[in-house]
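Complex shown without one protein chain; remaining protein chains in place.
Chain nomenclature is as follows: A and B, assigned in order of appearance, with residue numbering initiated at 1 for each chain independently.
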Amino acid sequence: MSFFTANNLSINFGGIKAVDGVSFDVEQGEVFTIIGPNGAGKTTIFNLVSRIYEPSGGKLSFAGRDITNVPPHLIAALGIARTFQNIELFEHATLLQNLLLARHAHKRSSFWSELLFLPSVRRLEIEHREAVEKAIDFLDLQQYRDSLIVNLPYGVRKVTELARALCTDPRLLLLDEPSSGLNVEETEDMAFWIQDIKNVLGITVLMVEHDMSLVSAVSDRVMALNYGRPIATGVPAEVQAHPEVIRAYLGG
Amino acid sequence: MAVGCIYGLVALGFVLIYKATELVNFAQGDLLTLGAFVCYMAVVWWGLDYWVGFVIAVVVIGAFGALLDRVVLRQVIGQPQFAVVMLTIGLGAMFRTFASVTWGSEIYTLPTPFGGVWTIGGVTLSHQYLSIIAGTLVLCGVLYAFFNHTRLGVAMQATSQNQLAAYYMGIPVKLIFSLIWAISAGVAAAAGILLAPVTLIDTNMGLAVALKAFAAAVLGGFGSIPGALFGGIIIGLIELYAGATLPEGFKDTAPYIVLLLMLIVRPQGLFGTLTRKKV
Partner (left out) sequence: MRFPFKTSYNQDIRLFRDRVDVFWYGLLAVAVLVLPLLMDEYYVGESTWVFIYGICGVSLMVLVGYTGLVSLGHAAFLGIGAYAHAFFIMHGAPWVVAVGLAVAITTACGLIVGLPALRMTGIYLAIATLAFSVIIQEVFSRWESVTHGFAGMKVDRPVIFGVAFADDRSFYYLCLFFLVIVLWLTRNLLRAPTGRAWIAIRDSEIAAQSMGVNLAIYKSMAFAYSAGVMGLAGALFAHKIAFLAPDIFNILLSIQFLLLVIVGGLGSLHGALFGAVFVALLPPLIAILRDSIPDSMAEFAAATGITPVASVGAAVGAFLAKPGVEAGIFGLILVLVILLEPLGMYGRWLKIKLFFSTFPMYKASTFKRQKSYMRSERLR
């Protein structure tokens, strides 16, 4: 049994099969990337995995557990975290508050103890803060700690999303187009971080990405998708050279 | 039924503005009051014909709506919906104060040419109520034709679908917004004049109607024009039957009870569609 498995996953939107019988598995410790032209159903797969969409067919399993029917707010507690393509940060909160919120899956204090702010709550808050500071150090976000997200540049927001996902202590990290909107240097930084996440933190990464240089730099395996169906899976070079993939991109 | 048509018309005004600019105009009811007052001034104080007064009131209030958009509401585009709702509530309060300072707190009666009654098969139909229904039908017909068969109307539809794209296609988006406000305010004024013989004119007539009309718009699914009219008529009918058959006190609350139950079952309204944000 693989670490993460999607089996015959499907979803329809008003008759259109956005994802049509996709199966793949991700091994522990690898970077698995999904590529494909616009509208191929890549982000939809992410939304299915993080349970925002209800699949119309198929099964998802993670670490030996069937997660097809787990409600979306419990996904984080299982160890699956995600980022969003169009940045979904909490804009009118500080960066620190954003990251602390990511610790929500590990919340252990009750409403009543929080109401009175008992010493136990304070102790737990400091524990959360320590975990958050690790992510801040890892991604070099110290200088922005107390800034509101609305005041931060796009590149920093993108990194903040990554940091927020890391703060949930995930075992599987879903990155939805981590390089979109970033310039060349920022994309390079992103590539290093993804490698570090895999090698240093030992987190398995499932990624959707358009930037082929980033894909080939960090991915262990790649799956190409077109019209909601997988057309090729393998190491990056293999998939890139696959005639079907070339046809999908060039529209032959 | 007739009062339901008025709710429908005012709800239509809400929906027009909402569809186009995503603002919810809480001052709609007070525009209705102002419309009735302007018509009253024209007819009673200046001795003009009813129809002339009608046109004057609709034009004046329409122009006022456009002015509101230019001066006030354009400033808040892009701000949270909630802030804008509060802004229009504030504007409504100002109009109410304006009305009560200008016209005092007396109750006025607007003379109309619809005095008679028709008796068809034992059912008495007063011309006043018929005039409301007819007026609603005519207004809806005109608006329907305008939106579907004129360049400007289609441009307005395009703008409400996608502001930026409309702008790129060379549609003067700002002007369109002002026009939509003008139409919506004009419709409110017309509704006020039609309603005037039934409820009489006073400074708070609009508020009560607007609250019900708002419920009507939500009932129909905010953003759907047929839904707004349909919702208005439903609310009017519920009110009528609750007033006639249920114990005292239910006349005013029954529409809200129905609305609440409907929202629990179908949170997007009868004709609304549930849309999801893409992530």
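The definition used in the following text is that a residue touches a chain if its C-beta (ideal position, glycine included) is under 8 Å from a C-beta of that chain, and two chains touch if they have at least 3 such contacts.
All figures in this text were calculated on a predicted structure; none of them were measured in a lab.
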| item | value |
| --- | --- |
| Listed residues B:Val55, B:Ile89 or B:Leu175, member touching the removed chain | B:Ile89 |
| Full-complex contact with the absent chain, from A:Ser10, A:Thr68, A:Ser109 or A:Ser180 | A:Ser109 |
| Contacting the left-out chain in the complete assembly, out of B:Val52, B:Val138, B:Leu200 or B:Ile257 | B:Ile257 |
| Interface with the undisplayed chain - residues on subunit A | 50, 52, 71-77, 81-82, 84, 88-93, 96-97, 100-105, 107, 109, 111, 114-117, 121-122, 125-126, 128-130, 133, 164, 168 |
| Interface with the undisplayed chain - residues on subunit B | 18, 21-22, 24, 72, 75-87, 89-94, 96-98, 100-101, 105, 163-164, 203, 211, 214-215, 218, 222-223, 249, 252-253, 256-257, 259-260, 263-264, 267-269, 275-279 |
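By our rule, only the chains that are shown with their structure count from here on.
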| item | value |
| --- | --- |
| Inter-chain centre distance, subunit A versus subunit B - centres from mean C-alpha coordinates, in Å | 47 |
